[in-house]
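What follows is part of the complex, with its chains left where they were.
Chains here go by letter, A, B and C, matching the order in which they are written, and residues are numbered from 1 within each.
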Amino acid sequence: MSEAGKRLTHLDEHGRARMVDIGEKAITYRCCVARCEVRMARHTLAAITAGEVKKGDVLATARIAGIQAAKRTDEWIPLAHPLPLDSVEVILTPDEAACVVRVEARVQTHWRTGVEMEALVAASAAGLTIYDMCKAIDREMSLENVRLAAKTGGKSGTFVRKGEEGLTLEGGG
Amino acid sequence: MSEAGKRLTHLDEHGRARMVDIGEKAITYRCCVARCEVRMARHTLAAITAGEVKKGDVLATARIAGIQAAKRTDEWIPLAHPLPLDSVEVILTPDEAACVVRVEARVQTHWRTGVEMEALVAASAAGLTIYDMCKAIDREMSLENVRLAAKTGGKSGTFVRKGEEGLTLEGGG
Amino acid sequence: MSEAGKRLTHLDEHGRARMVDIGEKAITYRCCVARCEVRMARHTLAAITAGEVKKGDVLATARIAGIQAAKRTDEWIPLAHPLPLDSVEVILTPDEAACVVRVEARVQTHWRTGVEMEALVAASAAGLTIYDMCKAIDREMSLENVRLAAKTGGKSGTFVRKGEEGLTLEGGG
């Protein structure tokens, strides 16, 4: 497929940043899923998992951080539109074999534009919060592969990233 | 080195989240550098680079996004302290061979606690803003290896992550 | 009525916090009224009332504080939805017999979910602002009985709290 006809829609014909006009798009159901992995030392994951069993606050705090950040995406991302959200869900899954916490953020809305950035911001903020809470014992943690895993709704339809085929996208109203 | 004596300082003795007390720490110079790479298709990087030569707004917008996000780190990261900053710098370097934009955020302060999270938030917000501005032509971009590259100042002294040895940390007042 | 079938809708089946999905709810008129009393020493109420007659800024500032806080409810309350508001009204009534300022916040919207939290946040912020402005002369002030007085609209219909029967709920569009 030729990319020649596509443009960076956030720049006007003079290359200047602008917030894209979504006024003529339809209000429809849209859902986006973003993912990343927080890579860490084995002892760090063990400390989180032990915490989870007993008290849960590392992952509970990261979940809240992701949800709150999604709501404020238009403050992180200069050209993002302010928009209402139907739901935000942040799922954190420790994977001891891979020595990571898997982060998945799902955001749904009925609006004129998609929620890719809301999902990516939620996943990033949740991942960074895990970093913050564990940095005293592991400075070398990293966020890996922050990505849009899937989206549905809008004119461009459904997209599932290569390697994320297992994922289910719930239907909407 | 045994990790047994270390603790997740953001949890109290009952595992509950809290903002760590920094009241007895000294106000000293602190500098942190965070890095990530924004991986993208070759045509996406070409579109950004062409823009940069002519008008610059993709990278200019991402730089501003990173600087503004650093200032609001305590809103994204629930247990981060509100603190003043001396400077924030976001350096974006397109690397055509690797097909990435390299993101580096440097944050300096004179305060009672470090600015690891400010640097990581700045790098993430700058990277996500590049994603936002280019997502119309490349949905499969990703942020790779969001990490603390180096820090100096504070009781724990200077840290340079493995693989980041080339980096210079400016001195402070 | 049995409460057994009800659930904490802000927790998923594993007890994890989430923002409830409102995507299938109808956009309808909704109005909520919250109330509290700011209890204070007689001389404090006199100082406010004298101020009101002459200049008005204690109550004027508290009214603005309540209106502005209502707009930012989703920042105070982690799982609250970001949503548009039709109106916010904060009514402050000094009651010299009871030695309180009565605070009433009314919030209206046309949206998929109610504005209970917006009304409660507005009433609390207005009350706390009165505390702030008078704390130099009366540290022992308190906010009493911060409560949802009434709501209308949405699937659950109209609710008037016991003891608040006098209250009128305006009709909406």
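Simple rule for what comes next: a residue touches a chain if its C-beta (ideal position, glycine included) is under 8 Å from a C-beta of that chain, and two chains touch if they have at least 3 such contacts.
Being a predicted model, the structure only gives us computed values, none of them experimental.
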{"item": "Homomeric assembly size (copies in this file), of which only 3 appear in place", "value": "6"}
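Following the convention adopted for this analysis, only the chains that are shown with their structure count from here on.
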{"item": "Inter-centroid spacing, chain C versus chain B (mean Cα positions, whole Å)", "value": "39"}
{"item": "Chain centre separation in whole Å, for chain C relative to chain A (CA means)", "value": "32"}
{"item": "Residue numbers of chain A (touch at least two other chains)", "value": "60, 64, 68, 72"}
{"item": "Residue ranges of chain A touching chain B (in the complex, touch as defined)", "value": "3, 6-11, 14-17, 36, 43, 47, 51, 54-58, 60-61, 64-65, 68-69, 72, 75-80, 116-117, 120-121, 124-125, 127-129, 131-137, 139-148, 151, 159, 161-162"}
{"item": "In the complex, chain A residues that touch chain C", "value": "29, 60, 63-64, 67-68, 71-72, 84-91, 108-110, 172-173"}
{"item": "In the complex, chain C residues that touch chain A", "value": "12, 16-24, 74-75, 78-79, 81-84, 111-112"}
